[in-house]
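Left out: one protein chain. Kept in place: all the others.
Each chain carries a letter (A and B) given by its place in the written order, and its residues are counted from 1.
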Amino acid sequence: MTENLKRIFALLALITTMGLLASACGSSDADTDAGASTDDAGDDAASDDAGDDAGSDDAGDDEDAMEDEGDDEAAPASDGDALTLVSWGGAYQTSQQNAYSDPYTEATGQEFIWDESSADAVAKLRAMNEAGNITWDLVDVVGADAIRLCDEGLAMEIDFDTMLAEGDDGSSATEDFGDYLVSDCFIPQIVYSTTVGFRDDLVGDDAPTDICALFDTDKYPGKRALESRPLNNMEWALLCDGVAKADIYDVLATEEGQDQAIAKLDTIKDDIVFWSAGADTPQLLADGEVVMGSTYNGRLFSAIEEDGQPISMLWDAQMFDFDGWIIPAGLPQDRLDKVLDFVFFATDTQRLADQSQWISYGPARASSAPLVGKHADLGIDMAQHMPTDPANAENIFVTQYDFWSDYRDDIDAKYQSWLAG
Amino acid sequence: MVTETSMTDSSAYVAFDGVQKSYDGKTLVVKDLNLKIEKGEFVTMLGPSGSGKTTCLMMLAGFETATHGQILLDGVSINNIPPHKRGIGMVFQNYALFPHMTVGENLSFPLEVRGMDKSTRQDKVQRALDMVRMGEFGSRRPAQLSGGQQQRIAVARALVFDAELVLMDEPLGALDKQLREEMQYEIKRIHENLGVTVVYVTHDQSEALTMSDRIAVFDDGRIQQLAGPSELYEKPETSFVAQFIGENNKFTGRVEELVGDVAHVSVGDTTIKALAVNCGGKGDLSQLSIRPERVTIGELGDNVVDAKVCELIYLGDHIRCRLDVLGNDEFVVKVPNASNQKVPEVGGETSISWSTQDCRALDHAEVAA
Partner (left out) sequence: MTTELEDGPILTADDKPLSVALRKALFRQKMRALMLIAPLLLFVLITFVWPIIGMLFRSVDNSVVPETLPKTVAAMESWSPTGPTDTPPEAVYAAFAADMQVAADERTHTVVGGRLNYETPGIASKFRQLGREVKGWDLENDGPFKEKLIAEDEAWGELFIWETIKTYSGGYTTGYYASSVDRRLTSEGVVARDADEAIYLRLFWRTILMSLIITCMCALLGYPIAWMLSNTLDRYANLLLILVLLPFWTSLLVRTSAWKVLLQEQGVINSTLESIGIIDSPLPLMYNQFGTIVAMTHILLPFMILPMYSVMKTIPPSYLRAAKSLGANDITAFRRVYFPQSVPGIGAGAILTFILSIGYYITPEIVGGSTGIFISNRIAYNISSTLNWGLAAALGGMLLIMVMVLYWIYDRVVGIDNVKLG
C-alpha cells in the first residue's frame, strides 16, 4: 500500500516536472496565442503592445488569461496611499510608467498600483458601481469606452481648462487637445490607428499601396486577418466598393449601405481569419498564416522595427482612434485631489511627448508634436512612425463615435449574423 | 489437434492430461495435473486457497488457457475452443446473475444466443425454474431475491440449456450454514435427477464429503489424493490429506523396520506399530496419523501408551478428551457417552490404545497444512 503510494507520488512529481519543462520551452508561443482570448471584448486598441521584452508581456497575458478563466476581478483594493491605475499592460503600460508615473513618484513620492484591466474596463466599472465599491482611481480606455462610461455616469466630467495644464505654447488645454476631446469625461493621451500590415515575401513584387488590396484576392491570394467586430471593416468595405469617402457614414446608416458593406466583405469571407486581440495579427503574420491583416500601428511597429519581421505597413485609410484617461465618478475628495494632481502632471505637453520614446503612438496635444524625439532603445526617429505624421496621414478615417454609439448594436447584429452563417 | 484416433483413453468424459499452468512464467500454480472424470460423476476439487483448484476449473471452462498439456472433453481436445462454444454450464461464486435482466431473462439468455424460438424458450425456462422450485419468480429481478434464491437461479441458469457438464466454483460460499446444507442436498438431488456431470470446487471438506462421488484433494498445484469420501477419510495416503480431511492425531517418528505392511516407528522412546502406507524405508522420518474416534481408553488395542488428561469437553453424544501423549498435548480422543464407559478425570493418568490397522504411517511433511 505505502509502496504503491510512494510510487504514485514519485510519478506525479516526475510528470509535473516534465510538464513545467515543456511549458517553459513552449511558453513564448503558447502565451502569445493565449492572448487571443484575453481581451475578447475587442476594444483593446492600444493595448499591450507586442515587442517589449518577453517577460513582462507574458506576465500580462497570463494574468488576463487567469481572469478570463476565473471570471473574477483581481483588482487590488485601493489602499490609503497608493493610487490604482488601470491600463492595458504590455509595452503600452510600460511607456506610461516610464513617461508619467515614474517621474511623478520621483517628484512627489506618490506610489501607484497598476491593474491591467482596460480591456474589460467598462464592464468592470459598471460591476463595481453596482456593488458600490469603486477601487480604481484612474482608468486608461479608448475613446468609445470613455463615451459609454460617460453616458452611464460612471466617469467624472472634466473641466479641461482648469483641471489640465496649458500647452507649452500658451494655448489653453481645450485648444491644445482640439478635436480629440470626444467626450466630456475623456482626457486624451495618444492617437493610435488601426491599419494594415503585410508580409513582404508573400505579396509578390507589386506590394500593395492602398487599402483595397484587402479585397483583391486575385492579385494577393492568401488569408487576411480582420477584426471580429464591424468597426473599420465596414468603412473599408464601402470605400473599396466605390462609395465616396465623404458619404461612407451616411451610407452606413442605411439598411442598404450595411448590406452593401457586408456583401463586399462576403466576397472574401473564406479568406478571412478573424482576430479579437491586438496580439493576434502580428503573430499570424509572423507564422505566415496570413499575407496581410489589420491591427494597431504600434504592434506593427514592434514587429517591424523591434523584431525585424519581414512585414511592411500600409498607412492608407488608417483608422484614427484615441486612448486616454477617465476618472471614475464618485471618488472621495481626498483621492480625487491626488488623482487630479497626477493627471495635471501626466498630461502636460512634455509628458505626452515623452511617451513616444517608448511607443509609436502620437501625442494627443498639438503642442507635443514638435517635441517627439527618438526611440529610447532603438534610437530611431519616432516622428515618421507616428500615425499623425503628415506623410502617413494622407488618407485617414477618424472613428465616428456618435455614429457607432447609435448604430453599433444594429450593425453588430448583422455583422455577427453574417459571421456565424 | 488431437483426434479421436490419437486418444489414449477415450472412456473418460473429462480428462486433464499432463496439464500445467503458470501465470508469471516463473512458478507453476498447477503442476502436472492428470484427472479423469466419468460421465454423470460428481467430482469435487477440494483444497486450501491457492492450491490451484479454481485455476483448474477455469481452464476447463475456457477462461484460462493451459500452459502445457491437454484438456479433453468427451474425447476431444478443447484447448483451442473458446468458452462460449464449449457448452459447459457454470455456477459462479457470487452467482453472476445479470442484474439488469429479470430471472426469466437470465434463464432465457443462453437459449436466445442459441437461437431458440420464443415458445421453446419459455417452456425450458419454466421447467428449469420448477426444477429449482422457483417457478413463481420468473419476473423478479435478482436483487429482489435472497441469497439462497439467487443460488437456485444460478444453478437453473447453468442447466437450462441442457449442458451435460456443469462447473460450480464455490457456489455456496456466500450462504449461511443452514442454507448451505439445504442447498447441498438440493444440488445433489438435481445432479441425481438429471444425471449431469458436475465438477465442484470448494475449500469446505464437509461439503465435499457430503456431495461428491469422488474428491480430488489439491495442494501446492497437485492432486494429493483422488478417492471417494469414505476412502479419503479412512485411508488418507498423504499426511496433508490426513490433516486436511477430518480430525487427526499425529506423531512424528523414525521408521525402525518394516515388517510386511507394518512399520515400526519410534516416537521418542516408544515404538509404535502402524500400517506402512507412505512412509519410505528404514531410517526415514514418518508422520503417524490416527483418527480420534479410533482411539479407546483402556488397554484394548495393539498399541498401548500412557496419557495424561489435559481437558474434557462435554458434547452430549460424546466427550472430547484432550490428552498429553508422548509429548503431544494436542492428542484428542472422542469418548462415547455410553452408560458403561469409564471417563477419566482431568489431571489423571490413563492408558489409551488403538489398532495397528487404524494408525497410518505417512510421509513426513515439513509444514502441516
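Assorted remarks:
FYI, a contact is a pair of C-beta atoms (placed from the backbone, for glycine too) under 8 Å apart; a residue touches a chain by one contact, two chains touch by 3 or more.
As the structure is a computational prediction, the values presented were derived from the model and not from experiment.
In the full complex, the chain left out of view touches A, B.
In the complete assembly, the contact with the undisplayed chain comes from B:157, out of B:21, B:121, B:157 or B:273. Between the chain not shown and the residues A:216, A:337, A:377 or A:410, the one that touches is A:410. Residue-wise, the contact with the chain that is not shown comes from A:152, picked out of A:81, A:152 or A:250.
Where chain B meets the missing chain, the touching residues are 61-63, 82-90, 92-94, 96, 98-100, 109-110, 113-114, 157-158, 161, 167. In the full complex, chain A makes contact with the omitted chain through residues 4, 7-8, 11-12, 15-16, 19, 23, 26, 29-30, 33-34, 36-37, 40-43, 65, 68-69, 119-120, 122-123, 126, 148, 150-153, 157, 223, 228-229, 259, 262, 273-274, 276, 287-289, 402, 405-410, 412-414, 416-421.
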